[in-house]
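A single protein chain has been omitted from the complex, and every remaining protein chain is retained in its original position.
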Amino acid sequence: MSRQNTRILAWTITICLIALTASGVQWFRDHLADESTLTGWILLLSTFGLFLLSERKRKITHPWGPVAIWLQVHTYLGVYASVIFLMHIGWPVRGAFEILLASCFVFVACSGIVLAIYSRTVPKKLAAVARDYPLEQIPVFAAQVANQAHELAVQSASFGEGATLAEYYKRRLLPFFNEPRGSMYRMFPTGATKRRLLRELGDLDRYLASQGVACRIKLSQMVQNKDDLDFHSAMQVRLRFLFALHVAFTWSLAILIATHVILVYRFQGVM
Amino acid sequence: MDQHQPSGGLPNHGIDVTAPRANPARPWVCGNTALGSPCPTGPLEDGRCCRANQSTKPAPQPGDCDPTKCDHECAAAKLCKHNRISSQPDPILSAPCIPRRATWYARQTWALNIAMLLAGLLLLAMAFDFREEFFVPGNLSAKHSQILGNTIASQRCSLCHPNAHTIAGGFSTQDELCMHCHSAHLPDAALRSPHDLTDQQLIQLVSRPADGIFAAEKLIRPTAVVARKNQQPNVAQDLNASADISIALTTAAGKGNVQESMPASGAVQTACAQCHVEHHGKDRDLKSIANQRCQACHQSRFHSFADGHPEFDEYPYRTERRIAFDHRAHRDKYFGQKQTQFDCQACHVVNEQLSLVGNVFRTIGFEGACAKCHQEAIGASLADGWAVLQIPSLDNQALNNPQLELSDWPETARFGYEGEISTLVRVLLLGDPDMRLALAKLPTSGKLSDIPEIGQLRAAVSLTLARGIRKLVRQVAQKGQQAWKKRLTFAIEVALGRPPNEHELLLMDDACAGLPPNLFREIESQWFSNSDRLAITNSEGAPESLGVSSEVESSSAAPLGQLVSVNQDDLLLGDDSFDDFQGNEKAASSPRFLGIQHLTAGGWYLDDELLAVRVMSRGHADSFLAAWNEIAQITLNSDQAKTTDSAHLRLFTPGNCTECHLIPDESNYGKPEYHSQESAIWSSWKSSYRATTSRPFTKFNHSPHLTLPLLKNCQHCHELSASPSKTLAESVNLVADKSPSNSNSVAHEYLATEFVHMRRDQCTVCHSNASLNDSCTECHNYHVGTDGFLLLGH
Partner (left out) sequence: MLAFALLAFPVGLDVKLLSLYRAPSNGTRMSLQMISVERPDRWDHPLDPGISDQTLDWLSVQHPFARMDADRFARTAPLRDVLKNDCRLLEFEKGDIVFREGQYGGSAYLVLEGEVRIFLSSLVFPEAKRNGTPTSNWLSLLSSRLFKSKSESELGVPAPSKLPHSEDRRGSRRNIATRRRRQSAPIRTGQRGHGTNTRIFLQDIPGVLGAHETSSIGCGELFGELAAVTRSPRDFTAMSATRAKVLEIRWQGLKLLKQDPAFRELLDERYRSEVLRNHLRETALFRFVPDEHIDQIVANARLEAFGTLEWYADFRKSSGKTPAERIDKEPLVAEEGHYATGLWIIRGGFARLSRRQGAGHRTLAYLGKGQMFGLRELVHNFRLQEHDAPLPFQESLRAIGYVDALCIPKQTLFAHVLPFVRKVDLPKPISEARYRFGQPLMDAPLHARKHSVDTGLLEFLVDQRLINGKQTMVIDTNRCTRCDDCVRACAATHGGTPVFERTGPQYGPWMFAHACMHCEDPVCMIGCPTGAIHRASESGLVSISGESCIGCKSCAESCPYGNIRMVKALDQQGRVKVAEATGEPILRASKCDLCADVSGRPSCQTACPHAALQRVNLSQVQQVKMLTHRI
């Protein structure tokens, strides 16, 4: 079965489940039963199902099927739970606590959706870069590139072609190689800075002789490498940060849900 | 790490095979990573640098390299190779570093920290006074919002929520807390059953055969309701018995526990919160119920009032009728003859008052509506008054028999057995055990002449009764109203086999009201001509009788007074009786005393000519007549009192009351149905008893409708049928011939045919979802309870 068909099937199942739940809710409504109890428990169960993914990841050696399947189920279950969530809450949401709970859920759901989108788009952008850099080793590579560039720039001063390249290095490239990129770049990495530096470097050629040009070409290559590293770093950090946020708020969500359930049943006089 | 040089496609084989692999699961990373030269070993698990404890063993120096040893055995081998490439080991890089925490190692730490923070905030929120504002899921509706104004904690949330205040689980349910406040005006709601009806009522309702829109199988969804068979076997059997009742009763509620905590009485459980949803802000109308809520149980569902709602069958003419008013005849004949406009509002609308249906009333009362034409006629029907007691004529010879003690019988009444024993006297005589036999022989008409002349029967009966009358007159003359009361009490005891109840005591008070003992003394002195004897007797029994009479006066004053306060607007009081008596005394000197002339406003007088005590009614709504009417029915028609030859005493109608008043079937007197409808004596005389039902199932308010120009003419909706099948009079007579007990249904039937049935489209012209509100609750009450249920037709 191709991925396309799998996706169609999964969406079909999800939509059918949603329709089934909606008709169940309608049935409850028609029979004067409490539909929010129904949707509440469905929501609780599906949220529990969503929590199971991290459990699966933790117990990786257990024969419970590949995490990829769990993630797929997690994704579609998340869609399902979000729809049930919309059925469950009254609109507008009232009360400070309820707003807190709802916004926590919405945050986790939204970060999940963004994660789903990113995890499909970001890898392609990362793969478009010439090489792959593991996040942990990016500082190492960056330091290496910076050191090499530094050595090169120092060397270039001794070619007898003047200190053009060295001066430019000191003025523009030194901060580029040695300082972390700005927060704007980290959030929305673009190639603007890189292109500008490359253009400026290219413009230096007219003041350089052959040795200097060769050196300049190497420097351009390093600028490209450094930018690749920064791009990889920004993209990977963005993915991991989102994921960390997504995970981080699940615990809070669990606490809020538990409180909500206890409050509801206590105030109904059941507990 | 140099295998990661960003050059070359082929694997570089200068790999240091002893370097550990990159491990993202490590909690620490080398502090030199950012410098570009992390040490291959990396920090230890506890976060110390790998070089931290190397001080004990000197690091291998370049000179330590021993070329004779094989390369992997020489401790300095690596360093040796390294030295060939770069000149000196970097002193900074070879010194111990400060390992850094791996950034992505402890995602769960974040999660836990955030979660703990949140839990702390929640605890904080619970600890302080604003917790209610924090946890409340929305504002209360306007009606309930004052609850949160309470300062005592236990009076706030826990006023509605069972366990809101205390930690220990409570026993009450939320519904019980609702009923705490609401039981006063919705007493039946505590049942928590559909429409607040009891199981029996629901079953009755459901098991009735197809009856217009109330066809049960159409009304209630079978699935909505489930019988609790194990607890209510009878209910279940009933339900199973009727095949077309696909129904039963039960839980609609999703709140299982609420249901379990309920007593077994209710087969069907509803919870307040099912419809009345709180915490939706102060603008939320708690009473606004969506149509779907209703259709949840009602099987025949329709799209809207205009689309699919059952046609009215007899609405609004199903209500029982009390006044036999023939609208058609009045409009066409009487008003036409008088050239008067037949205006419905003239009789039915009182602008200042509101009834359940707005400012429209069934009638605005006799005085307002009928008196103009009928007052006179009512007066005329009793022009001579009502002969309460008539001294019958007896045989002269028999009277002379000293044993009979009737020697003082008036001279004018000694020419044979004639005269009539009035119903009133008949009842009073019932209270005399000696009279039983004689009364039994007395025909229904009460005329002595109608007693068959078999042997000495007529004489014997007449004389016996005469003695009773004589005794009665004497007792009244001596003891006044007390004597009547005693006799009435006894009569009721005899007739019903039990002492009189509260209702009957009230009747008795009315029946005695205005009775003037002086008039009877007058009889004693004038007709029986023994004022001396009376005086003697009076003086003889002075201590006793005086005491009694004073007692009577004081004791009878109270109930009279009560009656005054209760019926002050409707009833005529006998408070002018004393004046009447005086007036009567004055009139006695004149040759002929005519009630119609002298007592136009009602009262007692003596008819010397016919030796009768007469009562002039005060016109319409005379409580004395009404009371006697009822007492007569009770006593004379009761099973014990029934005489052999008098099959049934028809309504005792001295003033043609029943020409207009359709009185409930008295034969049911004493049975529960009767009392459930008639709580007060006078209610049956009133035109409507709508007020008894505070919440009918179907509600309607005329007021807003009457503002519409088109609807000002009532006949727009209440259209008289072109040709009624029979007139009211006919139908009443018909019934009287057939079975007097059916007068109600006939009246009802008549009413139903007098007007053309209303049609739904008359309403849906305006009440469609496009223009006006057409929700179920616009016309129907949910909380109808037993009373509203009765109005459904039971």
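Letters A and B name the chains as they come in the text, with residue numbers starting at 1 for each one.
Throughout what follows, a residue touches a chain if its C-beta (ideal position, glycine included) is under 8 Å from a C-beta of that chain, and two chains touch if they have at least 3 such contacts.
Predicted, not measured: the structure shown is a model, and the values here were computed from it.
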item: Sole contact to the chain not displayed, among A:L52, A:L126, A:L174 or A:L204; value: A:L126
item: Residues of chain A in contact with the chain not shown; value: 1-4, 6, 9, 57-63, 65-72, 118-119, 122-124, 126-127, 131-132, 134-135, 236, 239-240, 243
item: Where the unshown chain meets chain B, residue by residue; value: 3-4, 8-13, 15, 17-26, 44-46, 57, 72-73, 75, 104, 106, 108-109, 112-113, 115-117, 119-121, 123-124, 127
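By definition in this document, only the chains that are shown with their structure count from here on.
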item: Chain A and chain B: spacing of chain centres that average the CA atoms, whole Å; value: 65
item: Complex contact set, residues of chain A against chain B; value: 28-35, 37-38, 90, 94-98, 130-131, 134-137, 139-147, 225, 240, 243-244, 247-252, 254-256, 259, 263, 266-271
item: Interface residues, chain B side, partner chain A - complex; value: 1, 4-6, 22, 24, 29, 33-38, 102, 104, 107-108, 110-112, 114-115, 118-119, 122, 125, 133-139, 157, 161-164, 169-170, 172-174, 223-224, 252-255, 257-258, 270, 274-275, 279-281, 292-293, 295-297
